[in-house]
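Presented below is the structure to which this report refers.
Only one protein chain is missing from this complex, and each of the others stays in its spot.
Labels for the chains are A, B and C, by order of writing; each one numbers its residues from 1.
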Amino acid sequence: MPTSSQLSKERLIWMYTQMCRIREFEERVKRTFVEHPGVIRGHAHLGDGAEASIVGCLATRHEEDLVMPSYRCHGYPLVLGTSAGKLMAEIYQRSDGVCKGFGGSMHLADPAHHMPTASGIIGQGIAHAAGAAYAAQVKKTGQVIYSFFGDGSSKQGAFFETLNMAAVWKLPVVFILENNGYQAYTKIDLEDANAMAGDPLSQKAKAFSIPGITVDGTDPLAVYDVVSTAADRARAGQGPSLIESKFYRMSPHGNAITVPPVPTQFQEHEAIEVYGNKAEFAAAQANDPIKKFRAKLIGNGTFTDADAKKIEDGVKAEMEEVVKFALASPLPAGEEAVKYVYA
Amino acid sequence: MPTSSQLSKERLIWMYTQMCRIREFEERVKRTFVEHPGVIRGHAHLGDGAEASIVGCLATRHEEDLVMPSYRCHGYPLVLGTSAGKLMAEIYQRSDGVCKGFGGSMHLADPAHHMPTASGIIGQGIAHAAGAAYAAQVKKTGQVIYSFFGDGSSKQGAFFETLNMAAVWKLPVVFILENNGYQAYTKIDLEDANAMAGDPLSQKAKAFSIPGITVDGTDPLAVYDVVSTAADRARAGQGPSLIESKFYRMSPHGNAITVPPVPTQFQEHEAIEVYGNKAEFAAAQANDPIKKFRAKLIGNGTFTDADAKKIEDGVKAEMEEVVKFALASPLPAGEEAVKYVYA
Amino acid sequence: MPREMMFAEAIAVAITEEMQRDSNVVFYGQNMAMTDRDPFVRKFGKDRVRITPISETAELGIAVGAAMQGLRPVVELYMAEFMLVAFDEVINEAPRLRYMSGGQVKVPCVFKAGFGFAAGWAGQHSNCTYHTMMGIPGLRVALPSCSADAYGLIKSAIRDDNPVVYLHHYMLMLDKSPVPDGDYLVPFGVADVKRPGTDVTIVATAWMVKKSLAAAEMLAKDGISAEVVDPRTVAPLDVDTIVKSVKKTGRLVLVDQAPRHASAAVVIAGEVAEHGFKYLKAPVKMVTALDTSVPYSETMERYVLPSEEKIVAAVKSVMAMQAATV
Partner (left out) sequence: MPREMMFAEAIAVAITEEMQRDSNVVFYGQNMAMTDRDPFVRKFGKDRVRITPISETAELGIAVGAAMQGLRPVVELYMAEFMLVAFDEVINEAPRLRYMSGGQVKVPCVFKAGFGFAAGWAGQHSNCTYHTMMGIPGLRVALPSCSADAYGLIKSAIRDDNPVVYLHHYMLMLDKSPVPDGDYLVPFGVADVKRPGTDVTIVATAWMVKKSLAAAEMLAKDGISAEVVDPRTVAPLDVDTIVKSVKKTGRLVLVDQAPRHASAAVVIAGEVAEHGFKYLKAPVKMVTALDTSVPYSETMERYVLPSEEKIVAAVKSVMAMQAATV
């Protein structure tokens, strides 16, 4: 695969655009709780802060490669080419939703665009990703599977069992541990033995004798290079790698959990709400991956400030339409619910 | 704790005696399938080959320290002081059994002698051991908990989850991974990613930033030294260690699985039966931990050949009585079965 | 003088009181006790109140091991489905170790979790899993439907010498109702008649009790007197009280939030088919969730779950069998 320094200008601009699309989509999800209370039910988890990591990873994909995320799954399909309108419609419970209103925010799925499902149960999607990799191996499709999960999820048995099996079976899978510093409301060093000891979480790879690398997840090009190597390795039949991509979750874990009809919204970030640590949150904002990438691309002449502005406006306009489309889509009829239980 | 070179002559002789007792007990269990078919039901797993490892570990115990084994649990309570007769009676389904006939070979328990229970489900006993360690920590009893489990068990989620939690909570527990080369009929390098890569299994400790050490489990003094250090560390509040103790399981995994009334017995070792590898088995026999320790103790003047012979004869006589006692003990009345469901 | 308490508050107060009463009670789980400002940490310290990683198997297994050594752990699991990744501990360890040891150990621990969150949590977070824990010898399962029972059952659970799964319904968490003063305990295996009646017996648990009481109110307007019985624990299950009610009313409607064969309703129906058959004047009738996972959209979710209207219709259908030959 080309290294990040060999990426074309178009590709870099595409990457920036996708990062903006994720951010704006999530902003609109968040605003929906204020502007249209009740339209989003249950628990929604946003990917803002993860944009560089997501896009850096997915920029390494070959066309048929698959993506298996966790419940925090809005960002990936946006990049994979799923209709943003259908994604929003799903989150809005609509029959035009990508899952026809059956799945919701935590269970977005679009197999046609290479994202088969998302599980809401911690760790299980990691095993599903290895399973897809096993199918690719047996069927010799040449696909690589990208498995995304959180730092917290790397404490679930499924994570360890799967990485061992993937290593023994040399499965074509790249495990991307998104270390966003938090497991819901819990800071990582309260629950991870590596973090407590000051070691990187990628050290867990040693338990499986596979490569383990930590990368700055706020830099899409750094992510791109590390993931390229891992994907090449997987495609060459040399088995899995574990990549710890470090970035900061910029929104709280999810909208506040309430019992209807008590309304729910996104509150303050846990850094402030729980730990009273305004400095941490401010530092993360200063390190915003989108701002950083924008500055870099202007700095190296990929685009101008005006170009960037145009992209950002385009994205805003797109997401405005997306919200309109989703709001206009009808709710499914109750009787639809008995469909799809069995194939 | 004293190092192995500081152990008294009496202690070394005690260690040799305990090793012989384990071996002879297991021989009698095995012979029972031939001499008294039907007296042992279900699945029995023997500890021959593990004698040096078990005794080397348990020689480091303080009086109130606890032992939590897996289903392969005959050896430990023999060393802890449980009546061998009651252990055999349990395996023989008798009402004088240590669990009154409720548990059988896989579930020996003797809390009065510091072995609370044994679980037959892979990995779960590791978590129970950490739980006992948590109780010791909260109650400040000063106890260390010895958690024993197999190489195969170190692929179960419970193992990884527990080691992380034990590390984060700094629990007073020593994790002893008994690498006897096999997970039932499976050779370790068919299923363990470290083993496949030629790395030691103790490397898994890196996933939890705790000490991980591999030791020759056929040398009770080497085991003693390594486990002493780990136990001291645990008692000092510095948390858990992972010790890989390498030895060879000298009997097959268990008696052959059959449907009654088809009789069951121990067959050939899997090395031969499954893999046709006579050389491996012969090498293991040549490396018999009991023979080696015997020679060492004679060599360094701890005892004479005649002394050793006397010990061995004493152990044979003891186990002869044990079998008689167990055979003479009555079967429990059926109606007993409704007891002990609830406390 | 009974105190008005929110369901969630009743549980928290009861746990606090039990922790004050018995220093062996410890309390831990994910995303709790994050900082020293946490009220439980403040009262009981970081030994007894702890935060855990997302490691349910270790969390429950540690509870089992600690319980055998004299602690009384209460594990906060948030959602009952999260027990499924560690289900061996619930089904095959905690309730069986005492038995297998021939009575030598006991395993007093509480696995506390919410369930049934019918608020758009979709297929994996809205389920009712209690049927999987029925018929497990050694295990108790509590399902409170009001603040008093929530309070009294968690206290009984913590004091019980056996493993108890304590399931609180998410849709009830903010409901206020009175809790008797003092050290109020609700015994296991004793059903409660939440509303007396004479024409038909409705058996329901947790949120479905609330819906059944609302349905009974509607039925009263139509002159039908429904008795609403809440088993409160489904293991042990108080079949006697249910049969006694059926003896009086002759009719039985069972309401359950789970799909039919995953319900406590069908178990109770089976028991009544054996022990209450002679009192039945009509077939029993079950009002359960449809045989689907829980869909995300509210329209579909509502279609799938039992409702007051469905309960009323079911009661009317069994009442209609009065005249006809059954």
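In this text, contacts are C-beta pairs under 8 Å (C-beta built on N, C-alpha and C of every residue); 3 or more make two chains touch, one makes a residue touch a chain.
Keep in mind that this is a model prediction, so the values were computed, not measured.
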| task | Give the labels of the shown chains that the missing chain contacts, considering the complete complex. | result | A, B, C
| Touching the absent chain when the full complex is considered, from C:159, C:248, C:275 or C:310 | C:275
| From the list A:22, A:59, A:80 or A:130, which touches the chain that is not on show? | A:130
| request: Over the whole complex, note the residues of chain C touching the chain we left out. | output: 57, 81, 84-88, 91-93, 95-96, 99-100, 122-124, 127, 129, 131-132, 134-138, 235, 237, 258-263, 265-275, 277-278, 280, 282-286, 291-293, 295-296, 325-326
| request: Since one chain isn't shown, list which residues of chain B touch it in the complete complex. | output: 40-43, 90, 93-94, 99, 101-104, 106-107, 119-124, 152-153, 155-158, 183-187, 190-192, 259-260, 262, 274-275, 331-338, 341
| Contact set of chain A toward the excluded chain (per top definition) | 66, 68, 97-103, 107, 109-112, 116-117, 119, 121, 123-124, 126-139, 157-158, 161-162, 164-165, 168-169, 339-343
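Just so we're on the same page, only the chains that are shown with their structure count from here on.
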| Taking each chain's centre as the mean of its CA atoms, how far is chain A from chain C in angstrom? | 36
| said: I'd like the Å distance between the centres of chain B and chain C, where a centre is the mean of that chain's Cα atoms. | reply: 41
| query | Out of chain B, which residues touch more than one other chain, so two or more? | reply | 157-158, 161, 164, 168
| said: Using the touch definition from the top, which residues of chain C touch two or more other chains? | reply: 52-53, 55-57, 85
